[in-house]
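Shown here: the complex without one of its protein chains, the others still in place.
The letters A and B name the chains in turn, as written, and every chain counts its residues from 1.
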Amino acid sequence: MDILLAIAIMALGAVVLGAALGFASIKFKVEGDPLVEKIEAILPQTQCGQCGFPGCKPYAEAIAKGDVDINLCPPGGMEGVAKLADLLGREVKPLDAEEKPKQIAIIDENTCIGCTLCIQACPVDAIVGAAKQMHTIITPLCTGCELCLPPCPVECIRMEAITENIDNWKWKYPVVEIKAAPLQKAA
Amino acid sequence: MLMNLFKFKGGVKPPTNKTQSLGLSIAQAPLPSKLVVPLHQSIGGTPRPVVQAGDKVLKGQLIGEADGWISAAVHAPTSGTVLEVAMHVQPHPSGLDAMCVVIEPDGKDEWIARQPVDYQALTPEQVREGLQQAGVVGLGGAVFPTHGKLTASKTVPMDELVINGAECEPFITCDDLLMRERAEEVVRGIGVFRDLLQPKKVLIGIEDNKPEAAAAMRAAVDALGEPFLVVQVPTLYPAGGAKQLIRVLTGKEVPASKRSTDLGVQCFNVATAYTAWRAIAHGEPVVSRLVTVTGNVGEPRNYEVLIGTPMGELLQLAQPQPDTDGIVMGGPMMGFLVPDAKVPVVKATNCLIAHSERLFPPKAPEMPCIRCGACAQACPHELQPFEMYWFSRAKNFGKTQEYHIFDCIECGCCSFVCPSRIPLVQYFRFAKSEIWARERDKNAAEGAKARFEFKQLRDEREKAEKAEKLAKAAAAQAAKKAAEAAAAAAAEASPTAPDSAAAATQVQASAATVEATATPAVDAEKEAKKAAIAAAMARAKAQREAVQPKNTEQLSAVQQREQAEIEARRQAAHLTDPAQAEPAAPASEKTD
């Protein structure tokens, strides 16, 4: 008898709580995922597809779902991984690929035949030109995604690392110079 | 001169070391062997070079054209030949190169045709543009293009115009000498600023350790009958910081996030006023400036120096001591060791100090922060440098911003008083430039994202437009063909006529259903898809229509009738297959 009562009471509790939770899950239904936007803000927006997704947003969506690792974005570098880990409370993992210095594409304008293939490939509209006319890259807009390299039939596009100049120079972290104390000569 | 002065918190009193260079009057520095004129000498856009190697230039000739509104032109400091336009090392803490115009003087120092203007006859816009063309920038050290500061806020009335003659940094005396010797032109220049900004009051702030300068300025103000107030402010570093002087004279605090005009106040350096007047009344662009040469030298003095003069050559004039081991540009508080004696004097160079270990003994090594709070007491901006230091050091930049790191003016008071000798300002500069770099990256990423999304949208739209165009053409064709078929059928008056008419109506009907389903779709994407579907369907019809009645004219009546019959049967049996439209559009696959 006792055991039946116990079972009945527990069952009652389960039913009541289950109903409450079911109601809540309808009432507090989450639509869309604002997290995607936060993740996307961290991604470098090169739209390079090196993560295996067609652009930064799909990758952000996949991360938000929890389908993929956070270390697939080489342009974002370790810093990006660290930021994502921080946002999502996940472990920092080493980058899945080699970290490259920031680059931009340069078109050798003498070799360019004006085929417009690179213009179509550029995800961020950083290449200007017209058919049979020389193309050129708008340097400040180039994200260095390298997507314009494969379609070029004459291989006139190369990547160049961005060098330090007066405009992008940064103050260095103050380093204390350690000088070796002069040796005291034994008398 | 009774006036209620305000105070700023903090500040330090380093030994002023000004008397050394005050003994002699301003001297004209001789022409150097060559002039290296950097194109980027002001905040804002880098001027574009307008000369080439081999060009002959005259003194005051434009060599760099201002790029954008916040940018100022650059001029040849003397007559001569352009040797090259190339990268040269800059008077910048980075020691990196930037584009310079190198000029070999011909020794004649021949001016271009100078055209003095009567600024009162010009509109304010013209005056501002004239100042930009003359390369007038803030000579107090920030080198912000002056014309950009000469527009009053539209909403806030201009209360005060503050003229900065405080010159609080130790060793520097160039503004002092300028006010003593050329007070009249300074006051006339202030008059120009006053006329452009229309402030209620003009206050000239001069530290009280420069009584001669104050007296000279007062005399000039009286002589010209201007209602300017010459105010002596207490000598306290950094009273000469624009924000500090504004605070002392007006009691207003300018936060980092606001422009001073938003608070109805604007501040200019005395030397800026002087060059502005030279530019307007004499047509002389900024090709030279006063530079204090002092420190470890035999004869400290102020020189009128052509922009582009190599610092090493200038220093030689003051007979540096043999143990001189470097040149500091600026004062000992905010200045920096220049990377090379070859770097040129620029518009921002107010002082050169010959550096020696005797004069500036090397700092003892940095010790841990003991949180004594001395830096917070010394900070003229009431910041908490020890907190900003803690988080800059840990590279926790978000926290540094919470402690208002961008309100820091890098005056160096905190480093000056720190008993642990921590180079606090270096940490703040590091943190600031990191934050800026991040900001740049973020903006670039946002721009890239926007362009990427726009490109996607455009591709989508182009696809939709193409589909629509095809659909229209196809529909037109279909209608035509249907009409033709109907006409042909009617002409023959054959019993199948109603059938082909039915076919025609069916085309319309299907178009109508597509239309109907399309209407509730709100977003563009669905619309586009629908359009594509409609186009595909219409194309399918059109193609079918286009295929069969090709040479109906040549057919016999019997054949025609037969064909019409077959066609009608096909219609009835719904044998028409969307796959017929296969090459037209893959979108047709979505119809089912």
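Throughout what follows, a contact is a pair of C-beta atoms (placed from the backbone, for glycine too) under 8 Å apart; a residue touches a chain by one contact, two chains touch by 3 or more.
Methods note: contacts and distances are computed from a predicted model.
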* Complex member absent from the view - protein name from UniProt, among "Putative ABC transport system ATP-binding protein", "Probable glycine dehydrogenase (decarboxylating) subunit 2", "Ion-translocating oxidoreductase complex subunit A" or "Ectoine/hydroxyectoine ABC transporter permease subunit EhuC" -> "Ion-translocating oxidoreductase complex subunit A"
* Among B:His282, B:Lys342 or B:Arg393, single out the residue that touches the unshown chain. => B:Arg393
* Structure fact -> chain B residues touching the chain left out here are 368, 390-391, 393-394, 396, 399
* Structure fact -> Touch rule applied to chain A and the missing chain gives residues 2, 5-6, 9-10, 13-14, 17, 20-21, 24-25, 28-30, 33-35, 38, 87-90
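Rule of thumb we're sticking to: only the chains that are shown with their structure count from here on.
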* Whole-Å gap separating chain A and chain B, where each centre is the average of the chain's CA atoms -> 28
* Structure fact -> The residues of chain A that touch chain B in their complex are 40-41, 43-47, 55-56, 123-126, 140-141, 143, 164-166, 168-174, 176
* Structure fact -> Within their complex, chain B touches chain A through residues 40, 90, 92-94, 96-98, 365-366, 395, 423, 426-427, 429-430, 432-434, 436-437, 440-442, 444-449, 451-452, 454-455
